[in-house]
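Only one protein chain is missing; all other protein chains are in place.
Letters A, B and C mark the chains as written, and numbering starts fresh at 1 in each.
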Amino acid sequence: MSISVLDALRPAKKPALLGLVVVVGLFVGAWVHGKYFSDRSPIQPIEFSHRIHATDNEIPCQHCHIYADRTPVAGVPSVSKCMGCHNSVPSVRESPEILKLATYWENREPIPWIKVYDVPDYVHFTHKRHIKAGLACQECHGPVETMDRITRVASMRMPWCVDCHTERNVEHGRDCWTCHK
Amino acid sequence: MAAIAGPAINKMSKISRRDLLQFIGAGGVGVAGGILYGEGVQRNVEFLIPQVVPPEDYSPGVATWYNTVCNQCSAGCGISVRIREGKAKKIEGNPVHPVSQGRLCARGQAGLNVLYNPDRIRTPLQNAAQRGSGNYAEISWDEALTTLGSRIGRLKIEGKAGRVRLLTGRTRGHLDELFAQFMGLLGSEHYQQYDFTYPAAIRAANRISFGVDQLPYYDIKHADFLLSFGADYLGTWLSPVHHSLAYGHLRQGRQGRRGKTVQIEPRMSLSGAAADEWIAARPGTEGLLALGIAHALVNAGNYLGSDRDEWSIALEAYSPSTVSAETDVSEESIVRLATEFSAPGTSLAIAGGATAAGTNAVASVVAVNALNYLAGNLGQRGGVIFNSDPAFSATAGSRQAGLRGMLDLVEAMEAGDVEVLLVHDTNPVYALPENVRFRRAMENVPLIVALSSFHDETTAMADFILPTNTYLESWGDDVPDPGVGFPVASISQPVVAKLYDTLAVGDIILLLARRIGGELPIRLHWATMEEFIKERWREEYELRSAAGEDQDFEAFWRASLEAGVWGQPGAATGDESVPSSSSMIASITDPVSKFAGSESDYPFVLHPYLTATFTDGRGANLPWLQELPDPMTSVVYGSWAELNPVTADELGIREGDILEVESPAGSIRVPALIFPAIRPGVIAIPIGQGHSAYGRYASDRGVNPIHIVATQVDDQSGDLAWAATRVRIKRTGERLRIIKTDGVTRTLGRQILGPKNDHA
Amino acid sequence: MSTIVEKLRQYSKPGYYDKFDYHWTMTIDLDRCTGCEACVVACQAENNLPIVGEERFAENREIKWIRIERYWEGEYPDIKMGFIPMLCQQCDDAPCETACPVYATYHNQDGLNTQIYNRCIGTRTCAVYCPYEVRYFNWFTYTWDEPLEQQLNPDVTVREKGVMEKCTFCIQRIRIAKDNAKDDNRRRVRDGEVVPACVQSCPTEALVFGNSNDPEAKVSKMMKSPRGYKVLEELHTTPSIVYLTKVQS
Partner (left out) sequence: MFDHGQPSYADVNKDIISTMLETGPKYWTLLGITVSVAGICFFMPWFYQLIVGVGAAGMNRNAVWGSYLSNFIFWIGLSHSGTLLSAVLHITNSPWRKAIYRSAEAMTLFSLMTAAMFVMVHLGRVWFVHWSFPIPNQMGLWPNFRSPLMFDVMAITTYLTASSIFIYMGSVPDFAAVRDASTGLRRRLYTIFSFGWRGTAREWHTLGWAYTFFAVFVIPLAVSVHSIVSWDFALSAVPGFHHTIFAPYFVTGAIYSGTAGIVTVMYCLRKFLNFERYIGQVHLDSLGKLLITLSLIWTYINILELFSTWYGGTSFELEALSFKLTGFYAPLYWEMLLFCAFVPLLMLFKKIRWSWNKMLVISILINIGMLTERFIIVATSQPRKFLPGAFGYYVPSWIEFSITVGSFAIFATLFLIFIKWVPAISLYEVKETLRPLRRDA
């Protein structure tokens, strides 16, 4: 006939422990997913390496992403642009990835690149302003020139944007209508 | 220690097998949940599709503007279309175009609904079942054109090309020329146009009064006093956007000078609402009122011409007192209007709408013309300015069939004289009274071909439907009619790649010519409409560049394309010589409208009116226009019959009561709407709804008052007198909720429209 | 503490927005307005307003950021019609702004009454508080009949169910104009460089838009007209839209 609360609680110990394990498991699972299964580094239709282009061959970013300093969108190079260079690079013409490119070109099909960096439709983002403000591409996109496959390095979510705007004291940088439409 | 630890370990090992499994299971569930969560919050895969070869002027995320011509009504406004990533996003007025000057009306802006309309015809169609059943099978262009070409070709060889007829809507510019050439080469004289809204009466009256066969430029912008007889110049009359610009200027564009406008019409239109004075003269007597004002003007000695006495005699019968009794406008008002009309400053009288749609239409407009003459408004700034020759030798308006032409066509069809009927951009089955029996006559035509972007009541009778590009996907050119006082021509160019397997009308004609063979492909040798237009412009350019322009044609062409318009402002206006007075005096006849139906049997006058949104019904398939509240009543999606509150009270009619409106020609059922600004004894029904086959937005919605209009012709213009029908109404006992966006339309003493004042 | 007091004083002072670059303002000349509703369609095209359908109209749930209200005066035959375009008045003392619990609507430094769709949770309090009834709620997620969706303006969000929306003075156009000004190293947008869709389309040029902090702007001059008034001025919402009353003759 005990009236102690602790005694009454004792049988709840095991379910509580089990619950704790589930919670820990949740975190582990989410972490594992983020690490190994996420969309941060998708496999692209052509194994394009920024390292080879940007570091080994020292091509500047805006040689291909030509719209970055002019329009809201950086732009991916057109297939014709890719072919324009690769026609004059005979050394790799026979490599399987370049053959894939050639196939796209011959069929006049665009290459279905998978988007790595994306913002929701209600966000107004312009590359032009950021480039004109003197930001290097790497400040948001990370060391792209070292990546064989592009990996997202920033969440591109609102806290990340706001942090930077706050840090740099952007004029009206925290007014909602600066970025939301 | 051991003693304590021992049992503990023991205990653990004792439970461990089962518990371990449980813990592992729990952990597994957790991890799986975590992964699922990660998968759930993962963003959708989006693709980044590059272009294969980028177009020259393409920048992602940046809009480009292309200039072209609006085809939503016949004003011929220049428009700019905003294009992003190859899609049309918005239409605005072309700022350099003299007609629209950067502005655009609701209908023009809804042109995007034409382009992206879900009900567009996407491939050539052949009738697969009984005519009118709407059962069509898809065929290829090649098949369609070959069939048609051989059929028409055979008729041509047999010398029966006259049995081929082409009926179009109002077509201008070089497309009109192409049609004419095509039919001419074929050997058929039967190329006609039918446009319900064409101001045939004004044109005919100007020919009679002034000897000028054109629509002149009415300079509302510089008028100080504008007297409008039924012309809804802000909504539907001739060139609403241009007139609206002018109206703005008339009101507030000049420092310290505010023009006054007076509107005479039985039912208040947009222009009536804008007017300082709205006078509801008895329907059909507006021309009489004009003569009454003219009488008062001359009598007061405000006409200073040498032939004053002759005018006095000619107008003798129209003394204000007589006219007052006829028109139900007070004598005092008539005299006052005459004084104001002839007061210092510029004045202008215009006629249109119901005034120009009675059996006396031309006589009425002639009376208004006389008024302009007497006040010395001809060729004056702020008056009536005659256009110079149009930029191109275009035949604007001269091919208009009018009701008379259409009756002839019906007769020919019924007599079996028509073998092939080509129909483009016109919907006579809808826009003619039912009594004309156009639809029934069509059944006698062995082959009907419709060139159209949409299914409508007329294409429903077609054996072949050849889908056309919309005006935003086509090459073309246009000369605004009426002009703007100086030569102007606009180019229309495709602003987006065509959406479906359609062709521009001009291209269809050119292709058809090739299939027909004979001399046609030789004479019509252009591969495309673009080529044809460019060549014509080159000819025109070479003709005109005698003046010594030193740029070459290509540069001129590019500049014109970019601007969308070419014009010669400052070039001499048209004939400025004032026409002889004697012919004008002679032209004045008694402008009394004869109404179909006796007053005792049909106590009400039917006043069908064009709306700024649908005009003759063409706009009804555009969702933006269906959802645009009617400017005067705020009604959306449907038809209504407007009644004066007093009349409604007498008959015990409430809003929403379905009335049977019966004319000598037929009857329709339409809900009543109490409208405070309509003359008692008049029933106004908007034109535009009541389609039976015009896509998902227009079909089976409201009624078409044109169908119950009696088939009466105005003798002088040959056009349908659509405002000369009497009706009787009957309550059916049924009710229908009229969908309006307005709540209460009285200010209840709240100062919403501003404090009352008299600032100028 | 003193800074807070200072700030409060600053905020409550009329003309606080004078110290900013812009105070976007519109004047509407009712003597020019003919009620033609070109502005209504212009807005619909520019701002991705949904095509709601007949049923929604019957339920009184249409969405028109700018609408024309019509008021009769007198009785036949001496009857007059007054049109008044009604859109968000971008009030400086906006009742809606205090009402939103999540700051989805607030006043920004350009004198604009903002509406942040993706912050909105749909309490609809702002619409209740708005005396002008120019806030429209998305009762449903609206769709476009294919291919009408190709017309949608990519610079403007398509709103989903449960979100309030209203006139933004075409913020997307203002944004582009400011962007161009920055490219040209100009501090401010030039007068007339940016106009909302409704102002652009108005065939009678009844609507004038501009920065009233710039005394040279056309709108600043229009505002000084003796015919100028603000609708429901007695509620002291201090709207940014000045109407010029119709001249009674």
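One rule holds in what follows: contacts are C-beta pairs under 8 Å (C-beta built on N, C-alpha and C of every residue); 3 or more make two chains touch, one makes a residue touch a chain.
All values reported here derive from a predicted model rather than from experimental measurement.
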Review point. In the intact complex, which of the depicted chains does the undisplayed chain touch?
Key: A, B, C
Study note, to complete from the structure: Given C:Val163, C:Ile176, C:Val194 or C:Val219, the residue that touches the chain left out of view is C:Val163
**Study point:** Touch criterion as defined above, residue of C:Asn48, C:Asn138, C:Thr168 or C:Thr245 at the omitted chain
**Key:** C:Asn138
Exercise for review: Spell out, residue by residue, where the missing chain touches chain C.
Suggested key: 56, 59-62, 69-71, 86, 95, 98-103, 106, 119-125, 127-129, 131-133, 135-141, 161-164, 231-232, 235
Practice item. In the full complex, which bits of chain A touch the chain not displayed? Write them out. Key: 2-5, 7-9, 11, 158-159, 162-163, 166, 174
Point to revise | Residues in chain B touching the chain absent from view | key: 742-750, 752
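Here is the rule we go by: only the chains that are shown with their structure count from here on.
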Revision key, fill the gap. CA centroids of chain A and chain B: separation to the nearest Å works out as 51
Exercise for review: Take the average of all CA coordinates in chain A, do the same for chain C, and state the distance between these two points in whole angstrom.
Suggested key: 37
Review point. Chain B to chain C: how many Å between their CA centres?
Key: 30
Revision key, fill the gap. Note: chain A residues in touch with at least two other chains are 126
Review point. Among the residues of chain B, which are close enough to touch at least two other chains?
Key: 61
Check your understanding: Hey, which residues of chain A end up touching chain C in the complex?
Key -> 120-122, 124, 126, 128-129, 132, 172, 175-177, 180-181
Check your understanding: Within the complex, which stretch of chain B touches chain A?
Key -> 19, 22-23, 26-39, 42-43, 45-54, 59-62
**Study point:** chain C contact footprint on chain B (complex, rising order)
**Key:** 61, 84-85, 87-93, 102-106, 109-110, 112-113, 115-118, 234-235, 240-241, 244-245, 247-248, 251-252, 258, 260, 268, 270-274, 276-280, 499, 612, 623-629, 631-632, 634, 636-638, 644-646, 676-680, 696, 737, 739, 741-742, 745-747, 750-760
